[in-house]
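The other protein chains are all here in position, but one chain of the complex has been omitted.
Read from first to last, the chains carry the letters A and B; within each, the first residue is number 1.
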Amino acid sequence: MRDASLVARIPTQWLRWGVALLLIALALFLWEGSKTFFNLPDYKLPHLAQIGEAFVRPTPQGPVWRVLLQDTLYTGLEAFLGFVLGGISGFLLAALFVHWKPAERGLMPYVVASQAVPIIALAPMIVVGVGRLGAPPWLSKAIIATYLTFFPVTINATRGLKSVDRDALWLMHSYAATRQQIFRKLRVPASLPYLFTALKISATASVIGAIIGELPVGSKRGIGVQIVVGSQYNTFNPGFLWATIIMAALLGMLFYGVVALVERRALHWKQE
Amino acid sequence: MVNSEWLTGMTRGSAGNVDSRRWQASILPPLLVFVVVLAVWELGVRIFQPPTFLLPAPSEISRTFFANFTELWTYGFNTFREAVAGFALGCGLGILVAIVVARSEVLSSVLLPFAVASNSVPIVAMAPLAIVWFGIDEGSKIAIVAVMCFFPTMVSMVRGLRTPSPAQVSLMRSYAANEWQIFRKLRWPAAMPFLFNAFKICATLSMIGAIVAEFFGGSVKFLGVYIKTEANILRTQNAWAAIIVACILGLSFYFAIVLLERKLMPWFTEEN
Partner (left out) sequence: MSHIIEFDQVWKIFGAGESETIALQNVDLTVETGEFVSIIGPSGCGKSTLLRLIADLLPPSKGDIRVNGKTPRQARLDRDYGMVFQAPTLYEWRTVLKNVELPLEVMRSAREDKRGRAVKMLDLVGLSDFQNHYPRQLSGGMQQRVSIARALVFEPTLILMDEPFGALDEFTRERLNLELLDIWAETHKTVIFVTHSISEAVFLSSRVVVMTPRPGKIARIIDIDLSYPRNFETRESDRFFELVTEVRETLKEEFTRGEIDD
């Protein structure tokens, strides 16, 4: 309101990019500045160059960035698998809830409660249990990502499928539409905005789930494993831990970004 | 997300005045599911006798829960303290920053997308860094929880403080109200529902954050470390018992916020 009118006339898009660049520059400046000023040791705050150097350092399997990329993709696949499975099963349960009230009454309270409870704490048991059964190592991570996706999707899809207003439903009845037609042509499209809200939450949650699943001893692949390795060797190679965490952050942003992009295309009929 | 008729309805029901229709519609079905699932679980385990590390019987879990009662709850409250401290720190900072940011139209519209995008970053993956910075004990966990709570609180609070319409602000100005009065009598109350929404999200996040941060290491006298170690040495029943403690604490935290919300905002009803 009291911002200078000159600033207010610049398009917000440009401003955002400008501010982004400015923020990054500021962060880098503060980073190196505080390192010198507070005389922080490398293991607490490495030089930016050290992080860069950690990325390009050679290993028997090729440069570090390539190794990390492979591990990140591996984790990404685990998360993606769980994301897809959780999304589909959540939506199917929501469809059941909408068509069969007793199921909703009996189960919905638990689905909702799951959101106020740290269900991710089950992760170590799933990893150990599934691992002991001799299943492939990615399976337990995918299972964790699945249930972390499943619950938010079930809640929001149920809400979305029920969000149709009475007249829109009556309109369908006036055409003597079948239940299936009402579901396909009315309920499903109406549920999409709700569904995407949940999918954006779940996108990040599934990445977190996969990473957490990689923490227990015995895991061999994935960016979670690399984070653990990084924290163990932090004193010797202070840039590496940062490199692994940057990769994990990028993976989370990629997942979120893709879902947000699909959302924008799927919901183009909403406002600009 | 978490905000549901059922979760809030439960507290309302416990205040007495549970009529029979309510009982049949919203309490009996989930109770029935609970009993049936527990019975099937117990019977299934007795008949098929899967190894305990895969799935312990409910009776086994409850025996462990009571046998290790003091131990479990001590660990539980150790973790809970971290969660609450991180919550207070993160939400407090979030509110303060929001008050500053919300004063400027440009600043809010430019910064908010970044704060929202931070949702996509798996913040818990930074736990090893927090350990490097704040030590293996409570400090690092509190820091992670604080960062996790900061962004949702700040985003909600900025949105909340900016909800009053220009007409509402004009009304205040017509009374010759000063900036402080506009803040105190208009913006702050308008932001309260948003703030409590964020509190509810953060209550859950803080328990998740504390437990998952503990997965990255720490003393065994904390729930996360305990769950991880017990799972690793295949004493799964102990881990399950610890998860029950985590769930009870998580739900209590959530409901404490809901109760506070009722108390402070009697004018605000659940109906969106």
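Rule of thumb we're sticking to: a residue touches a chain if its C-beta (ideal position, glycine included) is under 8 Å from a C-beta of that chain, and two chains touch if they have at least 3 such contacts.
These figures come from a predicted structure and were not determined experimentally.
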item: Touched by the hidden chain, restricted to displayed chains; value: A
item: Residue in contact with the excluded chain [from A:85, A:98, A:172 or A:241]; value: A:172
item: Touch criterion as defined above, residue of A:44, A:132 or A:270 at the omitted chain; value: A:270
item: Among A:40, A:77, A:96 or A:186, residue touching the chain not depicted; value: A:186
item: Those residues of subunit A which, in the complete complex, touch the missing chain; value: 165, 167-168, 170-177, 181, 185-186, 189-190, 192, 267, 269-271
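Operating definition for what follows: only the chains that are shown with their structure count from here on.
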item: Chain centre separation in whole Å, for subunit B relative to subunit A (CA means); value: 18
item: Residues of subunit A touching subunit B in the complex; value: 1-3, 7-8, 12, 15-16, 19-20, 23, 43-44, 102, 105-110, 112-113, 115-118, 120-125, 127-129, 132-133, 152, 155-156, 198, 200-201, 203-204, 207-208, 211-212, 215-217, 224, 227-228, 230-231, 234, 241-242, 245, 248-249, 251-253, 255-257
item: Touching residues on subunit B, where the partner in the complex is subunit A; value: 1-2, 4, 6-7, 25-26, 29-30, 32-33, 51, 53-55, 104-107, 109-111, 113-114, 117, 119-122, 124-126, 128-129, 131-133, 203-204, 207-208, 211-212, 215-217, 223-224, 227-228, 231-232, 234, 236, 239-240, 242-243, 246-247, 250-251, 254
